[in-house]
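For reference, the structure discussed in these notes is given below.
For this view, one protein chain was removed and the others were kept in their places.
== subunit A ==
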């Protein structure tokens, strides 16, 4: 499937590997894909993010992703749902960090994917979630009858997969609907 990726989309994938390395993570997840996407310039995805004002809120987005990672990848909605049961996620996270060090819940338990994309990119594997994003990007491009997969399809994929990245993007005005509006209308 990678032969159909544009240079921009390939740059996002290799950028995600760099983001993961920089963070000292042992795998590449959808958050790393989003961070790599935010670094792009002059691409369809960066145009969409700029049109939605998300480029100016880059630091906010990075911070929100880091916070969610610290919570073990729980979304804000999940954290609120647990609060409804009387479970204070922040309290649990800080107690675990007291015993096991800062960021103890970040990046644990994610299983590596060594086949397919993992083999393509090297020893550092993609999480099933990140792999799913790339597969969604392919499906979105195919459904639109676009011949190649660009970074805008990766952005659309990130808005459609339920979880932290889609939630953080939505909180900054970036949803499938708003991205499609700025990319394909007017």
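Here is the rule we use: a residue touches a chain if its C-beta (ideal position, glycine included) is under 8 Å from a C-beta of that chain, and two chains touch if they have at least 3 such contacts; residues count from 1.
One rule holds for everything that comes next: contacts and distances are computed from a predicted model.
A.B. asks: Tell me the UniProt name of the left-out chain, picking from "Putative tricarboxylic transport membrane protein", "Sarcosine oxidase subunit delta", "Urea ABC transporter permease subunit UrtC" or "HTH domain-containing protein".
C.D. replies: Spelling it out: the chain absent from the display is recorded in UniProt as "HTH domain-containing protein".
A.B. asks: Touch as defined at the start, partner being the missing chain; which of A:12, A:34, A:52 or A:89 qualifies?
C.D. replies: That would be A:89, which touches the missing chain.
A.B. asks: Which of A:17, A:51 or A:170 touches the chain that is not shown?
C.D. replies: Candidates A:17, A:51 or A:170; residue touching the omitted chain: A:170.
A.B. asks: Touch as defined at the start, partner being the missing chain; which of A:6, A:79, A:127 or A:165 qualifies?
C.D. replies: A:79
A.B. asks: What does the interface between subunit A and the hidden chain look like in terms of residue numbers?
C.D. replies: 26, 72-74, 76-82, 84-85, 87, 89, 92, 96, 100, 104-105, 108-109, 112, 167, 170-171
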